[in-house]
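The other protein chains are all here in position, but one chain of the complex has been omitted.
Then we have chain A:
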């Protein structure tokens, strides 16, 4: 996830374990969720639904994502 530019992406997989995994998931960074990167950098800022989450690069590197095309975004968010 560290290599992406601002925009919407879908979380595919989480390589975190233990406490890190719990801390990520309970804030909404888990499989299938849509994440929007709005402030790149380290730490970066994500928008998930209506909340904003600050995330360090180290944890971000454990999150496998795929970008979501802008025209697919609406469809995906209505799922």
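Throughout what follows, a contact is a pair of C-beta atoms (placed from the backbone, for glycine too) under 8 Å apart; a residue touches a chain by one contact, two chains touch by 3 or more; residues count from 1.
The definition used in the following text is that contacts and distances are computed from a predicted model.
> Hey, which one's the missing chain according to UniProt: "Ferrous iron transport protein B", "Cytochrome c-type biogenesis protein", "RNA polymerase sigma24 factor" or "Ferredoxin"?
The record names the chain that does not appear here as "Ferrous iron transport protein B".
> Quickly run down the residues of chain A that touch the omitted chain.
The list for chain A reads 14, 19-20, 22-33, 39, 41-43, 45, 48-56, 58-59.
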